[in-house]
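As structure tokens, the structure follows; a few thoughts come after it.
Note that one protein chain of the assembly has been removed; the remaining protein chains are unaltered in position.
The letters A, B, C, D, E, F and G name the chains in turn, as written, and every chain counts its residues from 1.
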Amino acid sequence: MERGAPESLDLGFAQVDLDRERRQGVPEVIYGAGKTAGQIVAIAGALHGRGQSPVLVTRLDAEKARAVAEGLGEGFSYFAEARLGRLGLARAPDGIGRVAVVCAGTSDLPVAEEAALVAESLGNEVVRIRDVGVAGIHRLLARVDDLRAASVVVVVAGMEGALASAVGGLVAAPVVAVPTSVGYGAAFEGLAALLSMINSCAAGVSVVNIDNGFGAGFLAHRINHVK
Amino acid sequence: MERGAPESLDLGFAQVDLDRERRQGVPEVIYGAGKTAGQIVAIAGALHGRGQSPVLVTRLDAEKARAVAEGLGEGFSYFAEARLGRLGLARAPDGIGRVAVVCAGTSDLPVAEEAALVAESLGNEVVRIRDVGVAGIHRLLARVDDLRAASVVVVVAGMEGALASAVGGLVAAPVVAVPTSVGYGAAFEGLAALLSMINSCAAGVSVVNIDNGFGAGFLAHRINHVK
Amino acid sequence: MERGAPESLDLGFAQVDLDRERRQGVPEVIYGAGKTAGQIVAIAGALHGRGQSPVLVTRLDAEKARAVAEGLGEGFSYFAEARLGRLGLARAPDGIGRVAVVCAGTSDLPVAEEAALVAESLGNEVVRIRDVGVAGIHRLLARVDDLRAASVVVVVAGMEGALASAVGGLVAAPVVAVPTSVGYGAAFEGLAALLSMINSCAAGVSVVNIDNGFGAGFLAHRINHVK
Amino acid sequence: MERGAPESLDLGFAQVDLDRERRQGVPEVIYGAGKTAGQIVAIAGALHGRGQSPVLVTRLDAEKARAVAEGLGEGFSYFAEARLGRLGLARAPDGIGRVAVVCAGTSDLPVAEEAALVAESLGNEVVRIRDVGVAGIHRLLARVDDLRAASVVVVVAGMEGALASAVGGLVAAPVVAVPTSVGYGAAFEGLAALLSMINSCAAGVSVVNIDNGFGAGFLAHRINHVK
Amino acid sequence: MERGAPESLDLGFAQVDLDRERRQGVPEVIYGAGKTAGQIVAIAGALHGRGQSPVLVTRLDAEKARAVAEGLGEGFSYFAEARLGRLGLARAPDGIGRVAVVCAGTSDLPVAEEAALVAESLGNEVVRIRDVGVAGIHRLLARVDDLRAASVVVVVAGMEGALASAVGGLVAAPVVAVPTSVGYGAAFEGLAALLSMINSCAAGVSVVNIDNGFGAGFLAHRINHVK
Amino acid sequence: MERGAPESLDLGFAQVDLDRERRQGVPEVIYGAGKTAGQIVAIAGALHGRGQSPVLVTRLDAEKARAVAEGLGEGFSYFAEARLGRLGLARAPDGIGRVAVVCAGTSDLPVAEEAALVAESLGNEVVRIRDVGVAGIHRLLARVDDLRAASVVVVVAGMEGALASAVGGLVAAPVVAVPTSVGYGAAFEGLAALLSMINSCAAGVSVVNIDNGFGAGFLAHRINHVK
Amino acid sequence: MERGAPESLDLGFAQVDLDRERRQGVPEVIYGAGKTAGQIVAIAGALHGRGQSPVLVTRLDAEKARAVAEGLGEGFSYFAEARLGRLGLARAPDGIGRVAVVCAGTSDLPVAEEAALVAESLGNEVVRIRDVGVAGIHRLLARVDDLRAASVVVVVAGMEGALASAVGGLVAAPVVAVPTSVGYGAAFEGLAALLSMINSCAAGVSVVNIDNGFGAGFLAHRINHVK
Partner (left out) sequence: MERGAPESLDLGFAQVDLDRERRQGVPEVIYGAGKTAGQIVAIAGALHGRGQSPVLVTRLDAEKARAVAEGLGEGFSYFAEARLGRLGLARAPDGIGRVAVVCAGTSDLPVAEEAALVAESLGNEVVRIRDVGVAGIHRLLARVDDLRAASVVVVVAGMEGALASAVGGLVAAPVVAVPTSVGYGAAFEGLAALLSMINSCAAGVSVVNIDNGFGAGFLAHRINHVK
């Protein structure tokens, strides 16, 4: 019934646009949260069969990951902290420079790891900088050299999200800020951090959705491959 | 018609509780925004006549201040930046230590000055620390000695309000955070700063209302006079 | 990879800044909600081994507390109502005066107890004043002497949070207000109480995050130890 | 073109339902804010000519009131503080008891006066209780006899609106709470007071719209005339 | 330690003010949601032993109700739809008139029944009017006689809450509007209905908290017993 | 620089897509609020010269309208209440049936008139039904025949917006609801009405933006010309 | 006790208005979420017995559907993706044209299918257009012929809801936009999509509640049967 559409793969539940990467350099990424293991195996297999590598599956919980791993076999890796699945190896780093991924507390690590692994998988060298919250500014300053050596900086923070401004004031590279839903009460599931980051007094900071580690890693990849 | 109420002063528009200071050590402070110059002169005069000194008038614009100054005569001073009027001299400093008032940008100065002058007027030594935003953390660090020497720190910031967390991580004194309505767009008239401050990852920080310089200065005074 | 950072403890999941207390007088407090019993035992043991006492663990549920208690042995106490764990004894009270912790209803008790126990553990004499809601003002007035004898007052209230204003009008000490998520419907998980408290018509009141008993107890400690 | 509609008065801009009072005992009240003086004179005159007395005009500013007064002649009175116009005399009090109208500060007086005058005009004895905020609870308690003698209590308060709960705890009569837009910052134009009042921990309290003095006075009238 | 407080009952978890009814005619009502069956049995028994009858327990789920019923014995009734427990009989109706409780859909029945049973228990004749939503206005009109015969009308509605305005336009009695959390999406757990009702274009309408059937029934009782 | 774009008119400030009507049957409508009289004259003239008739200008205030009228000459009409300008005559009605435009109060008339005139201008017979608010349901019922005779019904209401549900329950035609910013306090500039309408319990109701009379009239036109 | 009401069916839990379809052409639709299988069987059976066909049951989960299917026997069908039950066959298509139902992603399919099946069941030919998100605009354009051939277009989208504007710019038919709760973080359960759609820059778009597939299908049916 679809006339004139680009070649696509109809799996009975989702159409995958097989030409997307060719057209735009955007690999299809599978959002794992709303799909069954069977669906994920089918889509990932089809994309991989067409030559996309790696194929990423985000928001994949541990239980479903086991089933997916069985279905896809040995090319598949699962990164539990980031809840990320990957079919195929990370691409060799070929970006302009390095991507730094910075976060403040242990609670923000899953989102930070998702960002870091996505960037790594797409072909970027990543340096992880952890436990450097605004309330302990000396730790952040101890990492200034690493921060300033990066081509792009991803800052992941919940609660009041002030880390984005502090980092933004220290570097000349573009900063991608990721508010997280870490916190309670008036954190309002990440709204406080989002508002804080979008109002950052530091220039050169932009913001993605709450807990959107994938989006930040992907954007960092694009910035690090600007042509 | 009022039976058994404490002695009060009926000026036809507002009752002033003349015993309040005696009972609680709280001087009456006149909120100038909704009152005429004539009303302010009458209330301030009555309070001063009863022995309260100084009498403070907050949110007093320059034009009204001229009329009040004429009405009250020479004991009256007007601080334009803070929009504060004062009848009588500042009390001699008798607090535990010093109050530091910190702010990031010129736009936050009116609120910061209101806090500083209120604290000074009530009997506190005040040190002002300006232009020390989170995005230029080296300036803040250059003032760490002054910050750490204070008994109480008032932090005034708009936009993303991250300064409260940065200062909170540097000092062991209580921090009173004042969000301001400085900013635009998603600052939502100070809401972003308020949420940021109330979610501060630094311990020892509490928050007063948006633009409430008076409240912060008054609370700093109380903390600096804890018994 | 961390160059020049202060001495820290890397447990594979969280870095603990062992020098924090020495530098700022801030003991590390462990937020128990997002950590396993094993992680808590490891961090608490390390901090205690370095000489910090007591070590506090907040938001620790009863089940996890049993495992932590087994791991840490006999120096560990668990306070179920406050969901607080403590390794080591409370410090001897050495503050300027007493801390009063006031709440209105049984539902607010967990937060109030967290505040009270944190202040006690850090070295403050605490007086608890319960069941004194605004809607039964005579009960509150019956405790005025206790309230006025305190150096700092922590007020814990959910629903409309009016207790903070009522207490704020009765005392000359600094008031730390803690909104709670107690209530339903338009209480919006504590937002109504937070807005109410931040707009308090009583001077000398500041606010911490919703349900942040720890923060209030910690701040009360700092105010009661102002230098 | 209107078939079967009840008798009405078409003034080219607004239809007035002349039978409304007869059918439901609800006198037509003219909302003055969006109408010209000429329109107000025409509607008020028509209603009065049909026998309604008094005719009330709410939200009538002073300038427009002068023109209306000229147009309607001597039966018209204007109450500047309440911004209320009235054509005809107040009805003789014939309610079950008295209506108490309580407010905290001078800024709330316009709304309180509107409530009081509306209730008086419709036939209720009204007792005004002013300057009795929660932060000065002793003043409120000094008026307990007046409060308890009332059949209905209207409480008008801005900022944190805590007065409704305090009054609600003192009386057994129904309480009508009116949040006002008095305040600044996180008062959010009356939202904080509204949320506070709707979450009141005192039973027997209900709420009308922000600044809706008319609605409160009208409802108090109805409660005081329950059949 | 409590000096001068009124006689109260300390159950180790909650203080019950035994004199409250005597002082204000307000029977203590037990909020069942946050209490164990054992606590409820103890408090209810104590209040009943002191002569209060009936004793109401709100928000009591079916399972806990069985345990409470066993503990309190035969004077205890449980009303499942309203989730209300009652120890003792309803008082004989002695109000000015009847209370009408109106709701639109089956989903609103639990809240409506809570309101109706509370009013009945406290001594009011109650007429229930169901399934009369605004979208089927003919059903509402078919009940106009019952509506107009009531002294007070409680209107319970979720979704857009328009029923309050429609009923408010039909009756001359005071209307107590109860928004419910019935609905989905942009109903925002009752916020849409609350805003709708608080902005009602019908005069004589006031609002209580979302799902607060108890509060509405209690207020209706007070209005129906105005003195 | 624009390659392959459809023919367009560059006026130095705004490009007008001259082919839009041909392609989609959508006449270009000029949003007058942000444009000068000169710009409006130029765009309207160009569109009219190309054969579009009528050309509508929305949100055109009276003063600017005078200048536009001078510039465009005699084919131009201005409808002050609706703040609508029209160059050319209304098209002859050629829809499936009639469009009814319903509103409750005089304050909603400008938005209602904008909707009515837009529909009329585009070729629809329009019946206006005014002053039929939910709080006076008998007036609404008196117009049921007119309502049921319409092919589409536009309902315009501010405050609580309940009219949309009441009308929606009376007709089988599609209902387009327009919330208005009429109201005060918790009406929040039309948000309350918007939420109310989007949650309407009546089926067949959809909603456009606050005060968007143009959008409602335009959509009614499209529904009345469905093919 | 109900006098003069239209004939109705009292099932002890809900009254069903048997004449509704006759009066207004609106078939009763059963909202399955809050009802037991037994209740659904009773209501559906009664309506069907009176001649309504089909009878629709919305928000019916799979488990309950099995019990309903057993109770109603072979005329009953269950559509799992749309969570819709139907007793009786779809009516033969008799509308003006076709209804197009468009959605972007697999996550939006349940809502889209509910809309499509409701429209089909009530007598409309439906064309489904899937996987045509704004971020892959070429897929949408590939379906322009189908879109332009429709008499009404339903657009279902979560996240940022931009699809409604893109489709609105391509067609001359009325567009019914359905925001969905698909998304996370700042999607705020569909609020972002709702705001986006209600502000659509494309004319001819109106909006129903979040996830309200039924409402959209029903409205599309009405538009496609305008008389």
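Everything that follows uses one rule, which is that a contact is a pair of C-beta atoms (placed from the backbone, for glycine too) under 8 Å apart; a residue touches a chain by one contact, two chains touch by 3 or more.
These figures come from a predicted structure and were not determined experimentally.
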Shown chains that the omitted chain touches within the full complex: A, B, F, G
Per the touch definition above, residue among A:Ala116, A:Ala157 or A:Val171 touching the missing chain: A:Val171
Omitted-chain contact residue, chosen from G:Pro27, G:Pro54, G:Gly133 or G:Pro174: G:Gly133
Interface with the undisplayed chain - residues on subunit F: 1-6, 8, 13-15, 17, 20, 34-35, 179, 181, 189-191, 194, 209-212
Touch list for subunit A against the chain that is not drawn: 24-26, 29, 96-97, 151-152, 170-174, 176, 194, 198-199, 203-209, 214-215, 218-219, 222-224, 226-227
Subunit G, residues in touch with the chain not shown (by the definition above): 104-105, 133-137, 141, 159-162, 164-166, 168-170, 183, 185-188, 191-193, 195-203
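Convention: only the chains that are shown with their structure count from here on.
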A-G or E-F, whichever has more C-beta pairs in contact: E-F
Centre-to-centre distance between subunit D and subunit B (centres being mean Cα positions), rounded to whole Å: 36
Distance between chain centroids, defined by C-alpha means - subunit B, subunit F (Å): 50
Multi-partner residues of subunit B (at least 2 other chains): 170, 191, 194, 198-199, 203, 209
Graph class of chain-chain contacts, one of line, ring, star, complete, other: other
Touching chain combinations (by label order): A-B, A-C, A-G, B-C, B-D, C-D, C-E, D-E, D-F, E-F, E-G, F-G
